[in-house]
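One protein chain is absent from this view; the other protein chains keep their places.
For reference, chains read A and B in written order, and residue numbers begin at 1 within each chain.
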Amino acid sequence: MAHTLSVNGRSHTVDVDADTPLLWAIRDNIGLTGTKFGCGVAQCGACTVWIDGQPVRSCVTPVSAVEGKVTTIEALEGKEARAVQAAWDTIDVPQCGYCQSGQVMSAVALLKENPKPSDRDIDLAMNGNICRCATYARIRTAIHAAARSLEG
Amino acid sequence: MTAHDLTLSRRSLLAGAGGLIIALNLPKAARAQSGAAQAFRPGGTASFAPNAFIRVAADNSVTVLVKHIEFGQGPFTGLATLVAEEMDADWGQMRAEHAPADVKLYANLAFGVQGTGGSTAMANSFEQIRKAAATARIMLVQAAAEAWKVPAGEIVIEAGVLKHASGKQGRFGEFADAAAKLPAPTDVPLKPPAQFRLIGKEGVVKRLDSADKARGKAQFTIDISALGMLTVVVARPPRFGGKVASFDAADALKVKGVVDVKQIGSGVAVYAQGMWPAIKGREALKVVWDESEAETRGSAELVAEYRALARTPGTVAGSHGDAQAVLAKAERVIEAEYVFPYLAHAPMEPLDGYLEWNAQGALARFGSQFQTTEHQTIATILELPPEKVQLETMLAGGSFGRRAQVSQHLAAELAMCAKAIGPNRPVKLVWTREDDLAGGYYRPLFVHRMRGAVKDGKITAWTNAIVGQSFFLGTPFEAMTVKNGVDATMVEGANELPYEVADFRCEVHTAKVGVPTLWWRSVGHTHTAYAVECFMDELLQAAGQDPVAGRLALMGKEPRLAGVLKAVAELAKWTGPDAGNGRARGVAVAESFGSFVAQIAEVSLGEGGEPKVHKVWCAIDCGIAVNPDIIRAQMEGGIGFGLGHVLYGELTLDKGKPVQTNFDTYRSLRIHEMPEVEVAIIASSEKPTGVGEPGVPPIGPAVANALARLGQGRPRQLPMVGGMV
Partner (left out) sequence: MLRQTALAAVAGLGLALAGTAITTAQTPTPPAGTLRPVESFQSIAQREARSAAIFTEMGKVLQHPRCVNCHPATERPRQTDAQRPHQPLVVRGKDGHGAPGMACSTCHGKENFDPARVPGDGHWALAPASMAWEGKTLGQICEQLKDPNRNGSRDMAALIKHVAEDSLVGWAWRPGPGRQPAPGTQDQFGALLKAWGETGAVCPR
């Protein structure tokens, strides 16, 4: 069955079953692979995209339920995104890097809603993103650094 | 051997491993010059390839071909640092790529085959890659000297720019073509450490892979696509040792996007146009399993058996004095048993691989950690000569040991999937998280039974009986680790103590269990450090000794281990286990993979009585610290990884079936559970040693020893927090 999805400002029609998770439509049908598969059950956050600017786990979102505009890591832009990615570079957050697309999508979404998050705010926004390399200390440092850079 | 013959049992892997044994006997040293001109050239544009490791292109970029897989531990950046140091390159011109599979050029000098493991990357490459870079430097300088008609000795290189006092200057790219025509010198001198401007310096290099990874641009195996490629998932037996009895693919083939279903050695493969149809197809597949030879014992039964075994005489793995005699006469004997569950590695990117092939040859692309043996496994199964099989190592989303496959089971399954569907049908095999967690190759379940005697404030005797599985017995690697019936990876860290105890004995029992197991970040130290450091702490407490001072008093023959313990005590301003504010501090030390690590954890009881680890101080001595920030990152990551598992990690078997099958039940450390970490790196001129694994062993016992001071006792059975299932 054909489903029309708006991804990164472009309309894509994908011919897949209605229960196909947005994750696999994005990766296998549309060919954007920055969004990662980690668990398939909304436990790890590697598949995080935005729908209408809100973070969503694409692995548990069937294409039939997607109505809004989807943004993936490939089309992330704006001052919060630049600040977060610059902080990720400066602080050398990634290790294996596989979860980092999802981490960045969650971190940017947090800063857009809360430009000066506390440690607790970071915990609550970011604990849905598992990093098996445990880069958590640097993720926290980088979010604070990005927030500071946005103040100036 | 045909694909259908190859199941994942130990026996058949051994039978199919003739080629692997040959590989292990290949010459150890890889000569930097051999075959360089013919070497596969990633990137393709380099005009100067002085050896197997260095490529200089007209655009001035210097690409390092890294023979160790990059999965986060940092060899791309680390080896590029060494090259940039010797070539006096600018960091901005440095690139890194994986070297192709080629044992003649890229063998790990510690193994004799190409492979990554044992935290050896830096130790192995420290001299080899600097020599390769120094060679490249001399040739570039010579080319410039000839072009400028000046003596080579008058040319200097600063930040990638060749300069002469006459004012002439130029970058590497200008001289790449000319340098390529020069003979390579032998016995090149290396830069003296006093002149290092990158090695060991803070803030001068950044990871080469951070930017792409923060932007979703890094390419992993799961990201590969190709024209006509089919995605494959495999239905595997629910119990280890099960086999396909029969299957009915009718419903699976009705799923939109499913292309074919084939039986292979490891189960039944579903081929589809994309991952979701493959998953749905597998759901619809009906398989009858023959479990007549399957392992049906559960974790509880195994623990009971191991505990009984621990009370019988085992094989002696280490002994001095007569500990049993001392214990028999001792007034005060302290006993402890520690039980360690099976653990999964659960790298964020599950196992996966890509393969295309026909009669002319094959190209495999995946996160290969043992390239040489995997290369040969694929060639054997596809019945192709090895020289017609190319293996490209991809960035991998973590490993923690999971990709370092003694059994070659992923490479074998990948080749079987490709072979079963036939030539010219590229396949991408992907494991789901459920496949990963239920798929075996766990850190083995272990039991340690400890007995010790204390008299007059001193530890007088120590015995340790270890029971667990060996993942080396019956494999081609057996000769490497098994000596006199003792698998060194089962007892490392426990069969010799860093402490002076007059009467000591360590025995081991190797249990036969049909659950596939594997090394797991820090291998034997994952359990031996916990048992040894908890028990030492308990004995010191019984003897009325301070945990730090008491250890130091027994470590006279271990200056480097004592050094990190003193350093961490200083870093944490240690005054004893009581930290005030309802918090306590615990300490632990461990040497592993040639590196020395001490940690102090500050712990309280948090929400629901769960241990809350607030801060961890860590000191490491890993010889020359090439990239201090990567060392810090590996300590942070090792602490987080180790902590998550001692607190929450367990893979329980119920009548042989894995109970935890995704992150909802295999609980992983999350950001709010990550402690603050402060790391001190000991200044050293010793040769560099590993950092990927040594951060893991001390964290568990450090937390346990803190809990003991909070009145909780040292947890005797891991994980410390139960109850996700």
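We take it that contacts are C-beta pairs under 8 Å (C-beta built on N, C-alpha and C of every residue); 3 or more make two chains touch, one makes a residue touch a chain.
Model, not experiment: these values are computed from the prediction.
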| item | value |
| --- | --- |
| Contact residue for the chain not shown (choose from B:Ala84, B:Leu309, B:Val339 or B:Ile620) | B:Val339 |
| Absent-chain contact - pick from A:Val16, A:Val56 or A:Ile73 | A:Val56 |
| In subunit B, positions touching the absent partner | 279, 298-300, 303-304, 307, 337, 339, 341, 607-611, 650, 652, 663-664, 667, 670, 672, 707, 712-713, 715-725 |
| Residues in subunit A touching the chain absent from view | 19, 21, 40-43, 48, 54-57, 59-62, 65, 106, 109-110, 113-114, 117, 121, 123-128 |
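Just so we're on the same page, only the chains that are shown with their structure count from here on.
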| item | value |
| --- | --- |
| Whole-Å gap separating subunit A and subunit B, where each centre is the average of the chain's CA atoms | 28 |
| Complex contacts: residues of subunit A adjacent to subunit B | 16-17, 19-21, 24, 27-29, 31, 33-41, 43-44, 46, 72-74, 76, 84-85, 88-90, 92-101, 104, 122-124, 126-140 |
| List of subunit B residues in touch with subunit A within their complex | 71-74, 206-207, 209-220, 222-223, 225, 231, 256-257, 273-277, 280, 346-350, 395-400, 430, 432-434, 629-630, 633, 636-641, 643-644, 662-664, 668-672, 674, 676-677 |
